[in-house]
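First, the structure itself, so that you have it in front of you.
Right after this comes chain A.
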Amino acid sequence: MTLLDFARGPALQWSLIILVFGVMWRIIGALLIMAKKDLSKPRRKTMLRDGLKTIATRSLPEHQFEKRIRFQHLSGYAWHIALFISVLFFAPHIMFFESVLGFGWPHLPNPVILGTAAVSLAILLALLIRRASHPVQRLISNVDDYISILVVIVPLITGILAFAHVGARYETLLAIHLLSVEALFVWFPFGKLMHTALTFPSRFDAGASFGRKGVKA
Partner candidate 1 sequence: MHKDQTLGEYLHAHGVSRRGFLKFCSATASLMALPPSAIAQVAEALAAARRPSVIWLSFQECTGCTESLTRSHAPTVESLIFDAISLDYHHTLQAAAGEGAEAARMAAMEENEGSYLLVVDGSIPLANPGYSTIAGISNLDMLKETAANAAAVIAVGTCAAFGGLPHANPNPTGAVSVSDIITDKPIINVSGCPPIPVVITGVLAHFLTFGTIPELDELGRPAAFFGQNIHDRCYRRPFYERGKFAHTFDDEGARKGWCLYELGCKGPTTYNACATLKWNEGTSYPIGSGHGCLGCSEPDFWDHGSFYTPIAAGLWGSREALIGAAAAGAAIGVGSALAARARKKKTQANEEATSS
Partner candidate 2 sequence: MSSLKDIPVGIETTTGNVEPLLHEIRHALRRVADGKEGTVIDLRSLPLAPGEEERIEAVLGEGEVRAEINALGPTVISETSYAGVWLVTHRNDDGTLVAQFIEVTRCPELLKSQEADIERGICRLENELAVRNKVVEFPLDSKDAEKRNYDAQRPNTG
């Protein structure tokens, strides 16, 4: 079995199984470990609207600390959006999703994707360097942070190399890129990458429960 066959076959199989298993475990577990039932009388009964409102308010830039965190805030959004465009709208990626999910969608031109991937990688590297050198950031960062960043950077680098056919034979580059994505799948449920699945639900929960108490969240 070649490295590429392994990456497209057993490695893909087990990394996806681990991904789905882990994500379900953590989400179901988190949902069921709920706080004690709130026995007080609800001040408002618009929990759904409050929840959604809080998702929006905590996502938007309006903030007392905005001036100090503006760089972090905007660059964070920039690289996330650029990454999603690269992952979701690159034609070969859509072919990959189609093979796993059973359906696909239209793609964007390759030069656009190359641009967004490069932007995403550049910002990520800059933020990584900042995290490792800024005294406060360094203090509060742990292994989990670094691994989570690494499993996103490596697929970006290997993907760009595979697209440009630079560094090794194409089948090797593609296999390494697939394996790096599978490493991301395996890490995903168990580290800080889970913020992907937990951020919006937790903002909703905060907004809904605070709203019930009549507090603006």
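Keep in mind that, in the parts below, contacts are C-beta pairs under 8 Å (C-beta built on N, C-alpha and C of every residue); 3 or more make two chains touch, one makes a residue touch a chain; residues count from 1.
Here is how the candidates were picked: all candidates are chains of the complex that A comes from, given by their letters.
Please read these numbers as outputs of a predicted model, since none were measured by experiment.
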**Report entry** Identity of the candidate that touches chain A (this complex; choices 1 or 2)
**Finding:** 1
Query raised in the report: Which residues of chain A touch candidate 1 in their complex?
Result: 2, 4-5, 8-10, 12-13, 16-18, 20-29, 31-33, 91-93, 95-96, 98-100, 102, 107-111, 113, 165, 169-171, 174
